[in-house]
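Of the protein chains in this complex, all but one are displayed in their positions.
Let's turn to chain A:
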Amino acid sequence: MSDPVIRAEALSVVLDGRTVLDDISLEVVPGEVLALVGPNGAGKSTLLSVLSGERVPTSGQVLVDDRDVRTFSPLELARRRSVLTQDNSLSFPFRVIDVITMGRAPWTRTDEIARDGEAITSAASRADVTHLAGRRFTELSGGERARVSLARVLAQDTAIVFLDEPTAALDLRHQEDVLRIARDLALAGRAVVVVVHDLSLAGAVADRVALLSAGRLVAVGAPSVVLTADAISNVYGLPVRVVDMDGRPLIVPQR
């Protein structure tokens, strides 16, 4: 296994006296998809924002390429990692192609600029938004906006990719597209960290799953090892059945 690109050491986040993340240590290696799962309020999105360098932890530290993430300038960081947030709003009616092109902003004034056209075209086609290129972003549906934002993140073309609930607004087919994109990124040697709500989706896409509960890391490892009926029932407070589907766990609530 290659050296980790992200190493989180004893992360804790306290907000208004409430412990949101409690002593979490985690590594992300190139070529893997790591899924963060857990109930609402478990701290998934907070962990993602700490790992991406957006939020400074109350204690502990995040190392990106063995370097404290706080020592990176915003631009340096933007060339190492991209982040898909759940914020798909836009203040002014830019065209879709302009929005995707914004993903190339970190590479302005570098040699990478030569790859702009190719990166944008490829990102748009992978996120299935090529046909939307001339439309105004503000006129799109929620799912279309989410895909355009994904295309923007893909165009940024970084070694580390964070995706915060990338499937939330999407229909079945586009959910599968996103999973395939995440897998392809990992195959190409990128490190992908993704927050997902659907445990079966997590089981299907991830190389490793990190299960969080009330700010603590309950377990991290291969999906079939972490996503057991017992662990999930405990964390979610809901009895579930886990069905094995071609070696991937499929989680069904007991009804």
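In this text, a contact is a pair of C-beta atoms (placed from the backbone, for glycine too) under 8 Å apart; a residue touches a chain by one contact, two chains touch by 3 or more; residues count from 1.
The criterion applied here is as follows: contacts and distances are computed from a predicted model.
For the omitted chain of this complex, the UniProt record lists the protein as "ABC transporter permease", which is one of "histidine kinase", "ABC transporter permease", "Acetyl-coenzyme A carboxylase carboxyl transferase subunit alpha" or "Response regulator". Of the listed positions A:Ile6, A:Leu47, A:Val83 or A:Ala119, the one in contact with the omitted chain in the full complex is A:Val83. Only one residue from A:Arg95, A:Arg183 or A:His197 touches the chain missing from this view: A:Arg95.
The missing chain, though absent from the display, is touched by one residue of A:Pro4, A:Gly38 or A:Pro106; that residue is A:Pro106.
In the full complex, chain A makes contact with the omitted chain through residues 52, 54, 73-79, 82-83, 85, 87, 89-95, 98-99, 102-103, 105-106, 108, 149, 156.
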